[in-house]
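Yeah, one chain of the complex is gone here, protein chain that is, but the others are all in their spots.
Think of it as A and B in the order they're written, each chain with its own count starting at 1.
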Amino acid sequence: MNTQFIYEDLRKIREQKPLVHNITNFVGMNNTANALLAIGASPVMSHAKEEVEDMASIASALVLNIGTLSPEWVHSMKLAGEVCKGRTPIVLDPVGVGATAYRTRVAKEIIEACRPSVIRGNASEINALYDNTNQTKGVDSTIETSNVVDAAKQLSKLTGAVIVISGPVDYIVDNGRVASIFNGNKMMPFVTAMGCTATALMGAFLAVDEDVFNAAISCMAVMGITGERAVAKSVGPGSLQVNFLDELYNLDEEKINSHLKYEYKTY
Amino acid sequence: MNTQFIYEDLRKIREQKPLVHNITNFVGMNNTANALLAIGASPVMSHAKEEVEDMASIASALVLNIGTLSPEWVHSMKLAGEVCKGRTPIVLDPVGVGATAYRTRVAKEIIEACRPSVIRGNASEINALYDNTNQTKGVDSTIETSNVVDAAKQLSKLTGAVIVISGPVDYIVDNGRVASIFNGNKMMPFVTAMGCTATALMGAFLAVDEDVFNAAISCMAVMGITGERAVAKSVGPGSLQVNFLDELYNLDEEKINSHLKYEYKTY
Partner (left out) sequence: MNTQFIYEDLRKIREQKPLVHNITNFVGMNNTANALLAIGASPVMSHAKEEVEDMASIASALVLNIGTLSPEWVHSMKLAGEVCKGRTPIVLDPVGVGATAYRTRVAKEIIEACRPSVIRGNASEINALYDNTNQTKGVDSTIETSNVVDAAKQLSKLTGAVIVISGPVDYIVDNGRVASIFNGNKMMPFVTAMGCTATALMGAFLAVDEDVFNAAISCMAVMGITGERAVAKSVGPGSLQVNFLDELYNLDEEKINSHLKYEYKTY
């Protein structure tokens, strides 16, 4: 598979500066706004039911993240999702699904109501969306990503979404294809909202690439390569957070091509 | 114009450590609290209707920022604003005004109800407050600052506030005067909440300088010089955010005087 589209997507984000509307959690808002700015997109965070439909209607992508959900925010997610459905790409981050019954129920409702193009989570979260057992410890994963690829295949068939499992290896799964990204570093989970950052950047990639599967690959490749390069300059998660944004801002075609570790299969 | 007052204002902030009450957005709260601490002020964030009047009554300045507004928070902004009106200086940041009808309406209501001393926004926002056309793309500006100076003059006449337009050149406008600050760097908009930071620091400057026009000049000069010095040490927006706080903490009279690029006109 030719992976030239990865840099091409990045270039388009910097050129088009797509407006990405985020209804997301309180912990990661600052990180995700900064990551979207660093990659060249234009983030907006807005959740009031009085305006989410207006904001969603001018956005090029919608990011829904249930990390610190409440009924009012979920209501706004659905309002914005209805505006975007079938028109503007939506990405859902089912943070902590499986940890409480409420989260699991809400995530399923949003999938049903909004039909996201991409669902991105860690292995526990993706698994919990598919089989109803509770295996999420708070918001951190307790199972191996490779064990969830089959669940992701089924979930993709059921929902029509491209499923992304983040972890030591990232898997991008649709109905028939599995792409694997081997970039990244084990220090990354020591920075909060790294998963939320991947989801927010996914919004930017979806805004510039109509091929959802490719956009998802581009996003996870950029995350992994950026993280890997940032870790190489860092002594801990504090400096990693800083270097991540610097590396994302300075990422170029040569860096992508020399770092990318990628595999692709059909099934 | 003698610009000695800029350092004098900074010195007073460090000496008096004014309590600055912020009712602001979720994205920039951490940045603005850190910026207020780094400059020597004492920030407090508080929004519950049960206490905003008590908090506002002990504060030396009130910062209102509608970045992630909702009806409950707007209600609290008005309650706090009523307490401060005519007594304690208020600065309003009309984030994203023009992007949705709700934001535009709320910003105008707050101006009417609270009579802020300063309104600070980007060019799109200031323009949208004056002429009702929608030209804001999310929270980022799409028009040149210099094209909005006339709108700012009119807005200042209408509202009695000093109007600050942030951008490549910052304009401070009142009914008869325009000051321009040429400091800053084009990397600054790649860090989220830089505008919110300017607005929060404005609270600190208003708390120590009764001359609102001068306080606004001081604030924007300090923002621009700090940003410029921070960018010189940064390789991207991650390190810029860190260096910005370090430079703000270490800013002194010599640095201000050697960096300041300033122009002043009456009209």
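Here, contacts are C-beta pairs under 8 Å (C-beta built on N, C-alpha and C of every residue); 3 or more make two chains touch, one makes a residue touch a chain.
Since this is a predicted model, take the numbers as computed values, not measurements.
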Message = Which candidate, A:3, A:57, A:100 or A:175, sits in contact with the chain we can't see?
response = A:100
Inquiry  = If I consider the whole complex, including the chain that's not displayed, which of A:18, A:43, A:67 or A:224 touches that chain?
reply    = A:67
Query = From the list A:20, A:169, A:225 or A:242, which touches the chain that is not on show?
reply = A:242
Request  = Over the whole complex, note the residues of subunit B touching the chain we left out.
outcome  = 17, 19, 21, 26, 29-30, 33-34, 37-38, 42-48, 50-51, 54-55, 58-59, 241-250
Key: Interface residues of subunit A (partner: the chain not displayed)   = 25-28, 30-31, 67-71, 96, 99-103, 137-140, 189-193, 234-239, 241-242
